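Incomplete set of chains, arranged as in the complex.
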Amino acid sequence: MATVRLLSDEEASAEALAVFEDIRATRGTDFINNFWRALAHDPQLLAATWARLKTVMAPGALDPLTKEMIYLAVSTANSCTYCIHSHTAAARAKGMSEAQYAELLRVIGMAMQTNGLVTAMQVPVDEEFRVE
Amino acid sequence: MATVRLLSDEEASAEALAVFEDIRATRGTDFINNFWRALAHDPQLLAATWARLKTVMAPGALDPLTKEMIYLAVSTANSCTYCIHSHTAAARAKGMSEAQYAELLRVIGMAMQTNGLVTAMQVPVDEEFRVE
């Protein structure tokens, strides 16, 4: 249950609908997931978020699957249920194997554990890690 | 300033020192960073953490650099200052280019932003993301 209604294509404004159409064209599917239907209440935010996401997640120095796994790692640490589901699905759609997923989970668990230990002991940063 | 003293080689127990030696041999360096010197107060936890880290971060279905970037993403979302410094240094040591780092930062920023929007609106998970 959301704090806003999810807008159907019929309810979305022309500006929001134009973003929906670009999402469909870019992804090659008719499916618009709920995040965008919720954001459609603010077409400007919808357009800015989609434009930025398209740029950020495009292939570059990092491949799209690596980016999805990083996205998923952040979303997990932030306990974002929706984000975890959508980016797990996206990572699988981009070819994440079960072996890769298992290793991703191991790294997340390891990082969470040492984050907790380091923070509890307030370990000071080594001089060796200093930049310049 | 830590909540425990960082143990020098001279202060560490034989069990802790054995872990230090394995860290040195595995990494090919004499340097022992502060996290391990803090953990040395509990040699059993030190040994268990190092053994697990060595397994988890080894090359596998994901390469070591990808694992470091995922570790860094989790550490950032958890605001773990020490972990951010040590895993940024580790990622660079494993070959992370400035272009890769820039893209990592972009993905982290993007994920944080949409995590916030999704959580604020409590977007319900799409049926399409359901597993089985």
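A few points about this structure:
By written order: A and B. Residues from 1 in each chain.
In this section, a residue touches a chain if its C-beta (ideal position, glycine included) is under 8 Å from a C-beta of that chain, and two chains touch if they have at least 3 such contacts.
From a predicted model like this one, the values you see are computed outputs, not experimental measurements.
All protein chains share one sequence; of the complete assembly in this entry, 2 are displayed, while the total copy number is 6.
What we mean here is this: only the chains that are shown with their structure count from here on.
Remark: chain A and chain B have CA centroids separated by 20 Å (rounded to whole angstrom).
Taken together, the chain A residues at the contact with chain B in this complex read 1-4, 6, 31, 33-35, 38-39, 45, 49, 52-53, 56-57, 60-62, 66-67, 69-71, 73-78, 80-83, 85-86, 88-89, 97, 99-100, 102-104, 106-115, 117-126, 128-129.
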